[in-house]
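One protein chain omitted, others in place.
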Amino acid sequence: MSIEVQNVTFTYQPGTPFATTVLKDVNVDIEEGEFVGLIGHTGSGKSTLIQHLNGLLLPTAGRVLVDGSDTKEKSVRRIIRRKVGLVFQYPEHQLFEETVAKDVAFGPENLGLAQDEIQERVEEALVTVGLPPNEYAKRSPFDLSGGEMRRVAIAGVLAMGPSYLVLDEPTAGLDPRGRDEILGQIAELQQKQGLTVVLVSHSMEDIARLVDRLIIMYQGQVVATGEPRKLFQQADELKELGLGIPQITEFMRQLHQDCPQVSTDILTVDEAVPEILAYLRGQAHA
Amino acid sequence: MLKDITLGQYVPGNSLLHRLDPRTKIIGAMIYIISLFLLKSLVGYAAITIFTLALVLLSALPWSYVLRGIRPVFYIVLFTLVLNFFLTPGETVWQLGPLKVTDEGIRLGIFMGWRLLLLVLSTSLLTLTSSPIALTDGIEYLLRPFKKIGVPAHELAMMMTIALRFIPTLLEETDKIMKAQMARGADFETGNIVKRARGMIPLLVPLFVSAFRRADELATAMEARCYRGGEGRTRLKELHFAGRDFMALAVSTILLVLSVVDRIVS
Partner (left out) sequence: MAAMFQLDHVSHHYGEGDEGKVALSDINLSISPGEFVAVIGHNGSGKSTLAKHLNALLLPTTGTVLVKGMDTRDSDHLWAIRQTAGMVFQNPDNQMVATAVEEDVAFGPENLGVPTAEIRQRVEAALKIVDMWEFRAAAPHLLSGGQKQRVAIAGVLAMQPEALILDEPTAMLDPSGRREVMDTVVRLNREEGITVVHITHFMEEAVLASRVVVMNDGQVVLDGIPEEVFSHVRKLRSLGLDVPQVTELAQRLSEHEVSLPSGILTVERMVAEICQLKSKM
C-alpha cells in the first residue's frame, strides 16, 4: 500500500499564453506508515504536488496511483479522497457549520455513513486533536481561538478516516505552544495508529525533530530525497535551494570547523547535549 | 490559475487612445452610444462603422484582442438576429411551416445585431485602453459636480477601487475553499439544482466570513493610514485635459450632431 507519483508533469492552463509548467517529471513514492517531510522554497511546486495526491489536480502527463488506483479514474475518486486526507494552509478558513460537531461531520456525511458511525467518528476525531467533545461539540467554531479552530478543521479531515494524512504548513501563524500541540498530536497519530503522514513545513527545526524521510523540491522538480540526518549535512547545497538547516545543526557545523572532533549529524538539542558534554570532557570520538 | 485573470482586460500601450484623459474617453463613449441609437440610415451605419474601425486602428491594439471582446456577445447577436427575422411583421420572403421570415425582419435584425456589435466593440475599446485606476479616477471626477445633490462621488470611486483590488484575492480564496471542501468529499459538480444550491453553503459561508474579516481588517488599516473620507484629500495622479482631449471631444460632438441630422432626415 503506497502512493506512487510516476513521471508527473503539471501545466497550468496548457495551450494558452499563460501556460506555466509547475511540476516537471516528478517521481515520488510514499510508503505506508512513513512520516515524510516535504520542503522547498515558495513556488517550488510543493502545494501543486500535494493536490495531486488526492486527485484535486490531475497530472498533465504521468500518473498518480493511490494503493494501485489511478487518480484519473472517475470511479475511484471518492475512495481516493477518503483515503488521502488533505489539510490545506489555514484550514480554519473552511469552517462553515453552526457547531463544531456538525462541521467535523461534514466529511463523513459526504461519505454516506450511518448516523451513529458519523457520531462516533466525530467524537474520536475531536478527542484526537485534544478538544473534548462534551466541552466543544456544541460550540460555534467561530467563537473559538485561532489554534482551536485550526484543530477543528484538522479533526474534520481525520473524521474521514484517511490512511494518508497530508498537511500543508499546519502550524503557520500559530504561537509556539499551539504549534507544539498540533505537531505532538500528528506525531502521535503516526506512531500509535500507523497513519502515513506527509508534512509540508518551512521550519527545519520541526522537520528535523519529526520526519523519517525528506523530499526536497526545487523549481517543480524533486531534487533530493532521504533521511533528514543525511540531507541536513549538505547545508551549502540546501542554501542554494533557498533552504536552511536547524540552528542546532548549523551550530554543530560551525563548531566542527574549529573543533573537528565534534560530530555534525545532530538534529536536536537533546542530541547536542551529550555530544558537547563528551567533547568538553575529552571523550569525543573522532 | 484564477489569479492570473487580468482585470478589466486593460492592455497597456501608448497609443492616442491610451493617452486620452479617462474623462474624455468616458464622455466620448457615452456620446458614441447615444449617436448609435439615433442613427437610422444605411449611410449613417456605414459611416459609424468606418469611424469605429478607425478608432480600433488608432488604439494600436492587436485585432485578436479586440475581437476576443466581441466573442462573449456573439450568441446574443445571433439571437437578436433570428428573433427579429421571424417576429417582425411585413412581407414574407421565406416560409418554414408556421415561421415566416419578413423583409422588414431581415432589415431590422441586421441593424439591431450590427448596433449591438458596435456597442460592445466601442465599450471594450474603452476598457482595453484605460487602466481600472484611470477609469475609477475619471468616474470620480465626472461625478464631482453632482456631489451637491448628494451623489457620493469619492465614496463610489473608493468602493470601485477596493472591489477591483479584492476581486483577484477573493477569486483565489474561492478556489482554495472549494478545493478544501472537495478534499472533505464535497461535490460541486453533480446533482439537481436543489442539491447543487445546498452544496454551495460550505463554499459561501466561509467566503462571506472571510470577506467580512478582510473588510474589518482593511477598515482598521485604512484608519491607521489617516483615511477620513474624501474631504481634503489630494491625489498622486491629477487628471489634466490636454489638447488631444479637446480634439477628441470636438470629434465626439460632431458625431452627435451628424447623428441627429441623420435621424431627422431619414
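Per-chain residue numbering starts at 1, and chain names A and B are given in the order in which the chains are listed.
The definition used in the following text is that contacts are C-beta pairs under 8 Å (C-beta built on N, C-alpha and C of every residue); 3 or more make two chains touch, one makes a residue touch a chain.
Everything quoted here is computed from the prediction, not taken from an experiment.
Asks: Sort by label and list the shown chains the missing chain touches.
Replies: Across all of the complex, the chain we cannot see touches A, B.
Asks: From the listed residues A:Lys24, A:His41 or A:Lys102, report the one that touches the chain absent from this view.
Replies: Residue touching the chain left out of view: A:His41.
Asks: Can you work out which residue in A:Asp175, A:Glu188 or A:Glu240 touches the chain that's missing from view?
Replies: A:Asp175
Asks: Would you mind spotting which of B:Gln95, B:Thr169 or B:Thr253 touches the chain that isn't drawn?
Replies: B:Thr169
Asks: Can you list, in ascending order, the subunit A residues touching the missing chain?
Replies: Answer for subunit A: residues 41-42, 145-147, 172-178, 202, 205, 242, 244, 246-248, 250-251, 254-255, 258-259, 269, 272-273, 276-277, 279-280, 282 touch the chain left out.
Asks: Which residues does subunit B use to touch the chain missing from this display?
Replies: 3, 7, 131-133, 161-162, 164-165, 168-169, 172, 213-214, 217-218, 220-228, 232-238
Operating definition for what follows: only the chains that are shown with their structure count from here on.
Asks: Can you give the whole-Å distance between the Cα centres of subunit A and subunit B?
Replies: Those two chain centres are 45 Å apart.
Asks: If you look only at subunit B, which of its residues touch subunit A in the complex?
Replies: Interface residues on the subunit B side: 1, 4, 173, 176-177, 179-187, 201-202, 205-206, 209-210.
Asks: Can you check the complex and tell me which residues of subunit A touch subunit B?
Replies: Residue list for subunit A touching subunit B: 12-13, 18, 51, 54, 56, 78, 81-82, 85-86, 88, 91, 93-96, 106-107, 110-111, 142, 156-157, 160.
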